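Every protein chain but one is kept in place in this view of the complex.
Moving on, here comes subunit A:
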Amino acid sequence: MLEIKNLHVKLEEEDKQILKGVNLTVEAGKVHAIMGPNGSGKSTLSYVLSGRDGYEVTEGSATLLGEEILDMEAEERAAAGLFLAFQYPVEIPGVGNMTFLRTAVNAQRKARGEEEMSSTEFLKTIRAKAAELKIDADMLKRPVNVGFSGGEKKRNEILQMAMLEPKMCILDETDSGLDVDAMKLVSDGVNALRDEGRGFLVITHYQRLLDHIKPDVVHIMADGRIIKTGGPELALEVETNGYADLIAEEA
């Protein structure tokens, strides 16, 4: 599904290397979690994969379903099946949530040579998926994320994921800003999307999200590299002992 090989990335505006050789393979149907202390490069990895400006790939590659994505524009990566659930979804006053999502769905379909979704079909689908995520119909009519609580913003991200049906989902610290109930809702939404044809990369600081979204593989990231890979028990180890021992062990 997603294959990252020896990925080196630095900031464009300053000579600072952030990723220093990341290797990672996420198989279809699997959930991989990346944990790590602040500044380890987790969010940078998600941004680089999704095509945000400001980063320069100095070495390495990232392929999605065998296709190199690092040369693609952000929208091309989305159409190819990549989705990033943002840690801090932006508020966009003046752009209606529904209009935006319909434009996105149909832009992706068009890019893939598929038939665009009709208004009726879109409305029917979004209403059903919003109900599952307990998203009020009024929220759909409001501008994108404007006036949404932290939990509502994250639920909106999962709604977008559900509508766009990506192949590879990256969740960047989706648990931040969520209370227990919201975390359960968001996790249920993610779990509902798990299937054999879809991969997940869940970036998180804490074990608690992984109580709800059970990972198949857990990676520990520090100083721009993955320093350890294991099963779900690795997350529990981090929860108990922190990162210090693992980082020291690697050093």
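By definition in this document, a residue touches a chain if its C-beta (ideal position, glycine included) is under 8 Å from a C-beta of that chain, and two chains touch if they have at least 3 such contacts; residues count from 1.
Simple rule for what comes next: contacts and distances are computed from a predicted model.
J.: Among "Chemotaxis protein CheA", "Fe-S cluster assembly protein SufD", "DMSO/TMAO reductase YedYZ molybdopterin-dependent catalytic subunit" or "DNA polymerase Y family protein", go ahead and choose the protein name stored in UniProt for the chain not displayed.
T.: When "Chemotaxis protein CheA", "Fe-S cluster assembly protein SufD", "DMSO/TMAO reductase YedYZ molybdopterin-dependent catalytic subunit" or "DNA polymerase Y family protein" are compared with UniProt, the left-out chain turns out to be "Fe-S cluster assembly protein SufD".
J.: Which listed residue, A:L164, A:A182 or A:I213, touches the chain dropped from view?
T.: A:L164
J.: Which residue among A:S43, A:Q108 or A:S187 touches the omitted chain?
T.: A:Q108
J.: Taking the entire complex into account, which one of A:I92, A:A131 or A:A192 touches the absent chain?
T.: Per the contact definition at the top, the residue touching the missing chain is A:I92.
J.: May I ask you to list the residues on subunit A that touch the chain which is not drawn?
T.: These residues of subunit A touch the chain that is not shown: 50-53, 73-75, 77-79, 83-84, 86, 89-90, 92-95, 99-101, 103-105, 107-108, 111, 143-144, 160, 164.
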